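Structure first, then comments.
Omission of a single protein chain aside, the complex is shown with its protein chains in their original locations.
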Amino acid sequence: MCLGIPGQIVEITDAARMMAMAEVSGVRREVNVACIAGADLNEAVGKWALIHVGFAMSEIDEAEAAETLEALRHLGEAQEELEAMAAGQAALEDAR
Amino acid sequence: MALRDERVTLAHGGGGKAMRDLIEEVFTSVFQPDAMEDQARLVSEALCEPGARLAMTTDGFVVDPVEFPGGDIGKIAVCGTVNDLAVGGAKPLWLSAAFIIEEGTEIALLRRIVASMQAEAEKAGVRIVTGDTKVVGRGSADKVFITTSGVGVIPPGRDMAATKVRPGDVAIVNGVLGDHGAAIMAARGDMALSAEIPSDCAGLGHLMQAVLAAAPDARACRDATRGGLASALNEIAEAAGVGIEIEETALPLRPEVKGVCEILGLDPLYLANEGTLVVFVPEDQAEAALAAMKTVPEGAGATVIGKATDGPKGRVTMRTLFGGGRIVDMLVGEQLPRIC
């Protein structure tokens, strides 16, 4: 349900209608920014948001994103160490 | 210049002077057939070699819009038919072109289309030797439809066929996937997306000659047009009775194509290409084939994407990013943009 994709707001196109250009991986589409805009519409420019059916639905919290990624990275590294240890153990046993 | 009209009228299809003017000024002055006869009369030394075979193909072309970034319907009509000959191992030689033209179509547009056909034909080393025009009432066609037929020669001893693919054979594509489908979708404007994605529309005759020189035992080749790479692979897997496994991480994709796919929920494996092929070669010739592809501009982005296996017959699978597997099935109907 609800395909959404992160995009960056690059310019305001129609302030009266709360419309702005968003960019996703080099593809541009005009989107409505009412849900993420503050009092000053121009502040939306540069923000990253989750885009769904032509609406910037939610601003991406960069700190939260970094935190989640950091936790995932730690997990990945720990796993690699475990695997390296297991591989070393196996090599030792093979040598015996 | 007898042709003064700006737009095609039904008179241009009436068989009289107006039609003759249109044909002479717009078409034959550019294509320059040998004679104005109802058929082309052709001689080929290549065909005289014992064991040589004639290859023939035909294809109808409809595109909306008729002009798009990276090409137009004329370019596709030449490239598509050249490619259908080339992927079978034939050297493309001659093309015919039949035009169904909608009343009201700008003659300047026809001229641009014809010019791009001729340019592409020269590039591919083929000649457009015969043709036809018809004019239909407004609304009975969308500007212009083109049917091209092509004739080429397969040299003695060459026999490429999807049935010949064996487990272990390596699958190589010549470049990025899905550009044409994404370019057309953006150009059509229905989804109001703008992206600088040119269609990959290109003739692949020279590329195939290079591949076949380097990998003479190349088994089979398909251009991944409608239905995309997924459909081409499924056809080969089924015909050869082999499994095919491709690697998700190996698939070459332009970031903008990925963007279009993410936004509209499309799978790039099913997007159309007009200058992308997949060729299966024996493992020991794979490196040579890959290197040969990279020597021609259309093969600069060539890469190995997978191989034929003795897995379930007729089934195409993809190893995902994480090593999980999923089936890559034939496309059902048309790929529609989705929100879910």
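A few remarks follow.
In order of appearance the chains are A and B, and numbering begins at 1 in each one.
The rule is short, and it goes like this: a residue touches a chain if its C-beta (ideal position, glycine included) is under 8 Å from a C-beta of that chain, and two chains touch if they have at least 3 such contacts.
Methods note: contacts and distances are computed from a predicted model.
Here one chain is missing from view; checked against "cytochrome-c oxidase", "Spermidine/putrescine transport system ATP-binding protein", "Hydrogenase maturation factor" or "Amino acid/amide ABC transporter membrane protein 2, HAAT family", UniProt names that protein "Hydrogenase maturation factor".
Checked against the full complex, the one of B:Arg7, B:Lys164 or B:Arg315 touching the unshown chain is B:Arg315. Of the candidate positions B:Leu3, B:Ala40 or B:Met191, contact with the hidden chain is made by B:Met191. Mapped onto subunit A, the interface with the missing chain covers residues 1-6, 8, 17, 24-25, 29-32, 34-37, 48, 50, 52-55, 57-58, 60-62, 64-65, 67-69, 72-73, 75-80, 82.
With the whole complex as reference, residues 190-193, 255, 258-259, 262-265, 312, 315, 317, 320-327, 329, 332-333, 336-340 of subunit B touch the missing chain.
FYI, only the chains that are shown with their structure count from here on.
Rounded to whole angstrom units, the spacing between the C-alpha centres of subunit A and subunit B is 37. Subunit A makes touch with subunit B in their complex at residues 1-3, 5, 24-30, 51-53. Across the complex, subunit B meets subunit A through its residues 186, 191-196, 255-256, 258-260, 262-263, 265, 338-340.
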